[in-house]
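Left out: one protein chain. Kept in place: all the others.
We call the chains A and B, going by the order they appear; numbering starts again at 1 in every chain.
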Amino acid sequence: MHEFNQPLITAWQLVAGADARLADIVFLSLRVSLSATLIACVAGMPMGALLAVGRFPGRRVLIVLFNGLMGLPPVVVGLLVYLLLSRAGPLGRFGLLFSPSAMIIAQAILVTPIVAALTRQVIADAWSEYREQLRSLGAGRTRAAATLLWDGCFSLTTAALAGFGRAIAEVGAVMIVGGNIDGVTRVMTTTIALETSKGDLPLALALGFILIALVLAINALAYALRGWAQRKWG
Amino acid sequence: MGAWLAIDHLGLTEGGTNIIDDVSLTLAAQRTVILGPNGAGKSTLLRLIHGLLHPGSGRMHWPGVLTQAMVFQRPVMLRTTALANVIYGLKLKGHTAAESEQRARQALARVGLEQLAQRPARLLSGGEQQRVALARAWALEPQLLILDEPTASLDPASSREVERIITDIAAGARILMTTHNLGQARRLAEEIVFIDRGRVVEQTPVGQFFCLPQTGAAQRFLKEEIP
Partner (left out) sequence: MISRRLFCSALAAASVLAATASTAEERYITVSSTTSTEQSGLFGHLLPAFEKTSGIKVRVVALGTGQALDMARRGDADVVFVHDRAAEEKFVAEGFGLKRQEVMYNDFIVAGPKADPAKATGKDILEGLRRIEAAKAPFVSRGDKSGTHAAELRYWKAAGVDLDAKKGAWYRDTGSGMGPALNTAASMNAYILADRGTWLSFKNRGDLGIIVEGDTKLFNQYGVILVNPAKHPHVKQADGQKFIDWVVSDAGQKTIAEYKIGGEQLFFPNAQR
């Protein structure tokens, strides 16, 4: 336990002292992972809803595929995106490598299957409750999917949170496509990796505590939001 | 009035059992109530007629195409206001936003809920929710309203309220419903269709059914059910 005392104190000092570099790193982490999660929601939630509600050939294959892709190794995604964005690669001319945009792209790819698969689950449950009534009213499958997404948007925060959690915690993808450049693409996880490799374990641990606290805070916020929505709309 | 639906040897099998077993029926009454013991296939028959299920065999013949709406035993409300729930169906039908709102308000007024228009529908009582469901169906101006045990989950006062509304609707649309409440069936029906184990056993005017049931099955049913 003594091992953890100093890092906890360091963590507190860093936060209380409003260390400028720490603030930059934290804001960048949030910006990258929140953007990636938002993109994943925009892309993944409609996909998940259509998978839940639709009926088309290959649907089951897609469901299995998305469930499997939830376990995509971040470092593999990072490598693939690196090869895509490298100057020698197909999208090289945009010069996106080693920028926050590259990190957002990589994390969005990583997180979309998670959001889609979990959305599918939530919407499928809702569909069993709403199916007959919506069909009776004349809603086609696409319309029904849209209705369920809108209706259940607060309960879908769970899916979004799961995606965000994956994004902000990963290091493999952002390290490769971001390059961990000081002041440009250094986020919390890559900083922790760097400090660990420099042997500065107390600092790395302190940053780790800050990261955990951040994730817990966001989870608490989402929980409160869901509770409020539940009380308001039923 | 002429027949509005002719059902011809309809059948539906699931897991080896005939849920609907060679049903042939002609419906012509303004208000038809389907009765039968649990598991007889009443709800299934309603869903086949509404188009939510597809028959395994047989056909349905509609002499004139009828617009339909259905109300279920448990009202399914979207997580929004009562008014928005009614508007949803109208929008789906193609009405403009302004039209939809106007018709929705009228429908809610007819079921006595105009004060609760802006309340979140899911926070209303069971009886109120079912009235919203009725308003939602009625606003679509259906020619046939199908109801699957609409008062089964409600207390007696709400049930009476719902029966009043159904009677109002029946002035302008055909009613096809099921119920376990024999008193309700007596009050609302013109004709009774009695179903047992997926087959039509009796089809008689309401007075005759309750006074002089023709078949043994119907007699036993009437003795056991609590009106």
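As a working rule, a contact is a pair of C-beta atoms (placed from the backbone, for glycine too) under 8 Å apart; a residue touches a chain by one contact, two chains touch by 3 or more.
Just so you know, these numbers come straight off a predicted model, no measurement behind them.
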item: Sole residue of A:F66, A:F98 or A:Y130 that reaches the chain not shown, by the stated touch rule; value: A:F98
item: Residue in contact with the excluded chain [from B:T81, B:S159 or B:T179]; value: B:T81
item: Residues of chain A (touch criterion as defined above) contacting the omitted chain; value: 31, 34-35, 38-39, 42, 86-89, 92-93, 95, 97-101, 104, 150, 153-154, 179-182, 184, 194, 196-201, 232
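Heads up, the rule we're going with is that only the chains that are shown with their structure count from here on.
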item: Chain B - residues contacting chain A, complex; value: 47, 50, 52, 69-70, 72, 76-80, 88-89, 92-93, 120-123, 136, 140
item: Chain B-touching residues of chain A, taken from the complex the two chains share; value: 129-130, 132-139, 143, 147, 151-152, 232-234
